[in-house]
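One structure coming up, written as structure tokens, with questions to follow.
As you look at this complex, bear in mind that one protein chain is not there, while each of the others sits in place.
Showing subunit A:
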Amino acid sequence: MSNDPTHQFQIFKIVPIHVGGVDLSFTNASLFMVATVACAAGFLYFATSARSLIPTRAQSVAELSYEFIASMLKEGAGSHGMKFFPLVFTLFMFVLTANLLGMFPYFFTITSQIIVTFALALLVIGTVLVYGFYKHGFHFLQVFVPSGVPGILLPLVVAIEIISFLSRPISLSVRLFANMLAGHITLKVFAGFVASLGALGALGIGGAILPLIMTVALTGLEFLVAFLQAYVFAVLTCMYLNDAVHPGGH
């Protein structure tokens, strides 16, 4: 069991709940969703509870993340996009905390589940579509018609734009999912090499040094990826929201 790199993604039930034949059990995945929200919300809540004029370290981390996302959204979607700030900030903090929590040994990584990342991506695209049509009506369809394209090419370009729009939720979700999944599997495989080579005696212990170094280096890399993927998810969310706010602004 310890050498199976996919075991860490296994979902098991903690509190079985079945409603009308549908399995809605409270699982280890649910537990880590709760833990992610508790960590992120708890950190932001207690770090800022003093409301100090001169921030403590924790408060400046909270302020930094706030300003980081605020400037990202302002650059990506302009000042009209700022109404989506709570959504983007929530998405970023959720994904970042989930990714970082997943770095603890024996912890479950909820962003390594395609259904979770896909649901988050659908939330983004759904927001873009609903707000775009609500705000601009049929003008929102301009998003598929870039300005300055000659008439003959227009059908082709529009088709490409539609396909690229439809592929957004897939690319957004698969990017995060695959990065987390692949990183955790790689870590597990290299760590497994250390264990199995170490069991081979003196020569094996010598040979285990290389995968051990790899594991240490990969752990560092995975921390980077954990942050980077949360950042990429937030940046792309800002870009997609820009379409909802400024449909003609290609």
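Operating definition for what follows: a contact is a pair of C-beta atoms (placed from the backbone, for glycine too) under 8 Å apart; a residue touches a chain by one contact, two chains touch by 3 or more; residues count from 1.
Convention: contacts and distances are computed from a predicted model.
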Exercise. If you had to name the missing chain as UniProt does, which of "nitrile hydratase", "ATP synthase subunit b", "Transport permease protein" or "ABC transporter ATP-binding protein" would it be?
Key: "ATP synthase subunit b"
Quiz item: Which of A:M72, A:M93 or A:V143 touches the chain that is not shown?
Solution: A:M93
Exercise. Quick one: say which of A:L129, A:V149, A:V174 or A:V189 touches the chain that got left out.
Key: A:V174
Practice problem: Kindly note down the residues of subunit A that lie in touch with the hidden chain. | Solution: 1, 4, 6-7, 9-11, 17, 22-27, 29-30, 33-34, 36-37, 40-41, 44-45, 48, 51-53, 55, 59, 62-63, 66-67, 85-87, 89-90, 93-94, 110, 112-116, 119-120, 123, 170, 174, 177, 181
